[in-house]
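Of the protein chains in this complex, all but one are displayed in their positions.
Just so it is clear, A and B label the chains in written order, and each chain counts residues from 1 on its own.
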Amino acid sequence: MDYKTIKKSEITEFLDNLIKEYEIAAPIEKDDIVVFDKIKSSNGVILEYSNSVKSPKKFVIPQFETLISYNTNEDTTNVKEHLDEQKQFILFGARPCDARSFLFLDKVFSDEKNRDIYYKNRRDVVLIISLGCTQPQETCFCTTTGGGPFSSEGSDLLLVDIGDDYIIQVITDKGAELVKKLGLKNAQKDELAEMDRVIKKSEAKIEPDLELNNLKDKLDNSFDGSDWETLTEKCLSCGVCTYLCPTCHCFDIVDEEKNRKGERIRIWDSCQFPHFTMQASGFNPRPTYKERYRQRIMHKFSYCIDNYNMVGCVGCGRCISECPVNLDIRQVLTSLYYSMLSGRT
Amino acid sequence: MADLSSSIREEAKKLLKKGEADVIIGFEKGSLPLCATPCFIRNEADVEKLIWNEFCGNNLSRYLIKAKGKVGIIAKGCDTRAIVELIKEKQVQREQIVIIGVPCEGMVDRKQIMMRCQGNKITNVEDRDERLLITGDLLNVAVKKDECLYPGCQVCTNRNPVMYDVLIGSTSEEQQTDEFTDVTNFDGKSSEERWEYITHEISKCIRCYACRNACPLCYCKECFVDTTQPQWVGKTTGQTDTLLFHIMRSIHLAGRCVECGACERACPVTVDIRKLNRKMSADVKKLFDYKTGLDIDQPAPLSTFKPDDSEEFMLDI
Partner (left out) sequence: MKNPYLPTPMKVEKNVIETGDRNIKTLTLSFLNNKDEEIFNFIPGQFVELSVLGAGEAPFGIASSPMEKKHIDFTISKVGLVTAQLHNLEPGDTVGMRGPLGNGYPIELLRNKNIFIIGGGFGFSTLRAFTNFMLHPDNRKHYGDITVVYGARNPGLLLYKNELSEWEQRNDIQLHVTVDKGDESWKGKTGVVPVIVKELSIDAENTTTLVCGPPVMIKFTLPVLAELGLAPQQTYLSLEMKMKCGIGKCGRCNIGSKYVCTDGPVFSLAQLNKLPQEY
């Protein structure tokens, strides 16, 4: 792997240069929270932050987007595909967990058989420059889900904060191309040693909680267990966890029409909402909080392994820090894990 | 804040032992620093889990409708106001619940403190009466509790339970504030400024419905935003759809909102949801001289008719 280096004081210039050629999204503070937003200049970009409240998945699956639009005249209907050309896009300063989430989304939306052309259209232009975590939060559990505070999976370039400088790890060809264009310096031996030290120190702060393969087996056996009821008793069945989650991707498709013109829109949806699975007849296979929360857990930690060979969770901790009732997914998982171990279902 | 946890545990234990409650809905220690979480206690042995501190913000009356059997509930002033309304609206039967009233001194907003910690990991929180001493790897701050209260708690004039079966501790002194200054200030602005404010707030909304689902009075079996036949509101986060959701919800809560702030606390993206609801409360106060959730026998203004009801809205063009 190639390692480059850049002074922290040069980051603004670095960004302002990139802005000339690319669309860039970076973490900024907006309305008292950190969000990823498209920026016009490096002003306001913050790199001393834990993580954004909303995940950057919105750049590849926006909360709502028009799939097709149509208008009806006397006897003809014109249908138009909405696949706007996308400009080359850099997601700057994303955390490694969020970068990994893009790999997961690729598995869902870019499968050979039913490739999602709208997703691909947006995804193909994305280059991710992520920022490793020197300060993992109490809500972070990326190491449990197969990642880490400096995991490079999903990133094209990865920044490591070594004090006055960042080391830039060159992960992909796409990343290498960009670095070449910018003519960055090679990292020195002592800088690399410092990088290793920083990484080790941070990794020691988040030890994995559980063994994932065992977890899947235990979850599969716990489906009919009584624990689900007690574990979900305080759940409000709102969409905070799913909407902030970087890997949750379920959606609805609805039509909206006015004056014989209309659009077919794809919108985020949540498995926590009762209407998600409610059939027109009124029958609902997941009628209560219990079934819906169980679906979220099973989907991420069992079904996704079956279908994509990857856990549907990157351990970013958003669902923990933002849950209005502190329903902590780690507690749910450990509780199921250990109650299964002791044979109590 | 005096440590009321042990009194709460004792009371809970008594109720469970005597069979006066099948379940106690209270708070236990949360999984994060600066955090308590709702819990459901069914066994005497588990009452030790119950705690009381300045992070017990959730309005637990939200769980009453779903609860089965006889329920003991830990309730602050605002929570009891919600219970009053739920009883009035025949969603909860008075005989089915035992209210363990707890005087409140205002609840502390975890996120405000987190902001002050600037992303540094908190390892320890020490309670020093009026202050919290927060330490971490790169952190050492003392925070005055009453500087970090939830906005709703700052203007609350009903910190003491308005209805209870048991009162824990002694009553707090009520704040003597003009409770609607925020609304008066807002009313004083031009309609353009108000529109800009509201639309800006609404633009943050992600339609997760945490506000609605945390609200003790939002108990409709099917919310108007979820119906499909007919579909009243679009599902996008476009301005029209989102605004319609919040305005309709607010109107539906007129004369019913108890100003507990559950909506605002639940919101992950800092939408000032209370603004609309507070405006409704101020209007209801002005038009009907009514404050919600204080008196179980006082009929709700929007579901009763009095010959001298204010009719200015009908004449105002």
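Keep this in mind: a residue touches a chain if its C-beta (ideal position, glycine included) is under 8 Å from a C-beta of that chain, and two chains touch if they have at least 3 such contacts.
Please read these numbers as outputs of a predicted model, since none were measured by experiment.
Among the residues A:7, A:38 or A:115, only A:115 touches the chain that is left out of the figure.
Per the touch definition above, the residue from A:33, A:47 or A:68 contacting the chain not shown is A:68.
Between the chain not shown and the residues A:21, A:48, A:81 or A:177, the one that touches is A:81.
By the touch rule set out above, chain A reaches the unshown chain at residues 67-68, 70, 72, 77, 79, 81, 83, 108-109, 111, 113-118, 120, 223-224, 249-255, 257, 262, 264, 266, 269, 271, 276-281, 283, 285-286, 291, 295, 298-299, 302-303, 306-307. As for the chain not pictured, it touches chain B at residues 228-229, 231.
Definition applied: only the chains that are shown with their structure count from here on.
Centre-to-centre spacing of chain A and chain B amounts to 31 Å, using the average Cα coordinate of each chain. Residues 30-33, 35-40, 58, 62-63, 115, 118-122, 137-138, 204, 206-210, 212-214, 226, 228, 234-238, 265-266, 268-270 of chain B are the ones that touch chain A when the two sit in their complex. Interface residues of chain A facing chain B in the complex, by the touch rule stated above, are 31-33, 48-50, 53-54, 63-64, 135-139, 205, 230, 233-234, 236-240, 242-244, 252, 254, 256, 265, 267, 270, 273-275, 320-322, 324-328, 330-331.
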